[in-house]
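Just below is one structure, and these are the notes that go with it.
One protein chain is absent from this view; the other protein chains keep their places.
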Amino acid sequence: MSLTVDTHAGRAGRRMGVFLAFPSSLIVFFIIMIPIVLMFRYSFNDYDPINMMREAFTFENYIKFFSDAYYREVFLSTLKVAAICTALALILGFPVAYFLAKTQTRFKSLLIILLVFPLMVGNVVRAAGWMVVLGHAGAANALMQWLGLIEQPIKLLYTPLAVIIGTTAVVLPYMILTLQSVLEGIDFSVEEAAQNLGANVWTTFWRVLLPIAAPGVAAGTMLVFILCMNAYATPVLLGGSGITMMAPSLYGQIAKASNWPFGSTMALILVVATLVMALGANWLIHRRYVKTMAS
Amino acid sequence: MTASKFPAQRLYPGKLFLRVFVFFVYAVMLCPLIFVIWLSFFKDAILYFPPSGYTLQWYQNAWQNQAFINGFIFSMQVALVSALVGVCLGVMAALGIIRYKFRGNKPVNTLLLSPLLMPGIVTGIAIYLFYLRTENFLDRDIVGTIGGLVLAHICLTIPWTVRLVSASMQGLDPSIEEAARNLGANGRVAFLRITLPMLRPAIVAAALFSFIVSFENLEVSLSLVGPGNTTLPIAIMQYLEFNLDPTIAAVSTVQILLLGVIMLVTDRFVKLSQLV
Partner (left out) sequence: MANVSLINLKKQFGKSLAVSDFSLEIADGELVAFLGPSGCGKTTTLRMIAGFLDPTAGRILIGNDDVTAVPVHKRNTGMVFQRYALFPHMTVAHNVSFGLEMRKVPAAERERRIGLALDMVRLTEFKDRYPRQLSGGQQQRVAIARALAIEPKVFLLDEPLSNLDAKLRLEVREDIRALQQRLGLTTIFVTHDQEEALAISDRMAIMHDGKVQQVGTPQDLYEKPANLFVADFLGKMNFFSGRQAGEGQFQTQEGLQLKVAAVAGDTVTIGVRPERTELSSEPASDNSVPVTLKSCAFLGSHIDVVLTGAGQQRLSCQLSNTAAGSSHQLLQEGARLFMNFKATDCVVFSERGAR
């Protein structure tokens, strides 16, 4: 039941409601909606080196994006990194979420705070931390040399691997928190019931726990995938020239190449592709979950 | 508890493994921050492990660096204004949508939450292009001004405020306000003296969280800052593209501390896990 108590407000109340929501709506409409729509309109314009843009209606930018091997590679790299990071986040995050949901330790709220803490300090600072770890003279190389595993420092920074590590670390808290809130709602006596009926730990997980947690898994996967696809600071600082991803690339188109139409095109492609794939993954998981329940 | 002894025993090695695993994952998530803070005290100017000693000089260094000072002050200003305005407008909007249910309140709710759906970099660029167009029209500068940036940040603080305050409103027990009216308070008094105080934790949390969101924002701000008017995250990033040293670690640590402390304060008002 929601706080819509004002049954007597009637028409006057509704007017009040509109009045209250109006300033916010106005701002968001003009600063977010209109610009986004305009930008997508720009993606159909022609590039003009002097004016940045010339009014037109052409699909040339889209054709250019998909026919140029370089840009296809940018898109695919982004996709690959996002997929790997999402999968890693799921595999690493699920057990942690499970632990948090079941634990009764008094450190639980501390553990949650430690989870939220990295989210608050900003991606730039977190990326800086990975630079310290993965750099040529960084902690990882120093440790491996000290242990005698390698002679010379190996290149970790400015590689796709660094981006994957950094991005996964960035999105892990989101995955864990989403999963944890779903798992908290599960009555764990279903686990005990399964074990009582003869299921081992793995079977219990696969056939009892996972199907019940599937909506949470779907939500977490969607959220994390979108975050990975849209990542900017982490790929720039950790990937450098070793890998180019969509968000940094499209920013470069606007800020450096000043090719507004093409940059807008990339933006539209990024948003639509991300949304389609995220929803697709969501649908797939729901389908699988329904199938498992039915079988 | 009806769990029989056998499964509990069988799980024991599993239980240990789980705890180690959890520790490892937490280490992965937190180690970048730990290393940044650690680096900020290294004696050597060039990154090297293990450090030859420790010092506080880099903090002094950072304190004297004009770019960082300006960035810090600028970010503070923008965050304070964006949070304040965003919270006021956001609370009003949440009230309008949830309490005064008007026709079309659901689409308006979606509109107000929509800024969170777009990638930050795309939003920033779109606003940038829009500002340029408007600049021609109005014949004054918008890009690079503090006003232009604040306006964009308000579009980030409003959605978070609406989200937090709406959730709190929907969780309130309606019979408490009914009791107030039954005892003789008219609609306005009941709202001001009973309902609003119950919303206070959510409103304070929204203000603090909005501050954090604005301060640490990079992607939207990137397209909207100008020479002399840049935010701290952007200043840090620009430095990091060329150099990694204890000075930048010190600046980063300051940001970590500031936002970390605010987060801890927010935690007293609202359960943080529900922010995601």
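Note that the chains are named A and B in the order they appear, and that numbering of residues resets to 1 at the start of each chain.
The rule is short, and it goes like this: a residue touches a chain if its C-beta (ideal position, glycine included) is under 8 Å from a C-beta of that chain, and two chains touch if they have at least 3 such contacts.
Everything numeric in this text was worked out from a predicted model, so none of it was measured.
Asks: Among the options B:A179, B:L192 or B:V261, which residue touches the chain absent from this view?
Replies: Of the candidates B:A179, B:L192 or B:V261, B:A179 is in touch with the missing chain.
Asks: Touching the hidden chain in the complete assembly: which of B:V122, B:I194, B:I234 or B:L272 does that?
Replies: Per the contact definition at the top, the residue touching the missing chain is B:I194.
Asks: Which parts of subunit B are in contact with the chain that was left out?
Replies: 173, 175-176, 178-186, 189-190, 194, 197-198, 200
The rule we apply is simple: only the chains that are shown with their structure count from here on.
Asks: Which integer distance in Å separates the CA centroid of subunit A from that of subunit B?
Replies: Here subunit A and subunit B have centroids separated by 16 Å.
Asks: Under the touch definition given earlier, write down the residues of subunit B that touch subunit A in their complex.
Replies: So the residues of subunit B in touch with subunit A come to 2-4, 7, 10-11, 14, 18-19, 21-22, 25-26, 28-36, 39, 46-50, 89-90, 92-93, 95-103, 105, 108, 111-112, 114-115, 118-123, 125-130, 133, 151-152, 154-155, 158-159, 162, 169-170, 172, 174, 177-178, 187, 195, 212, 215-219, 222-223, 233, 236-237, 240-241, 244, 248-249, 252, 255-256, 259-260, 262-264, 267, 272-276.
Asks: Along subunit A, where are the residues that touch subunit B in the complex?
Replies: So the residues of subunit A in touch with subunit B come to 1-6, 8-9, 13-25, 27-29, 31-36, 38-39, 42, 92-93, 95-96, 98-99, 111-133, 135, 137-139, 141-143, 166, 168-169, 172-174, 176-178, 180-181, 189, 192, 195-196, 201, 223, 229-230, 232-233, 236-237, 247, 250-251, 254-255, 260, 263-264, 267, 270-271, 274.
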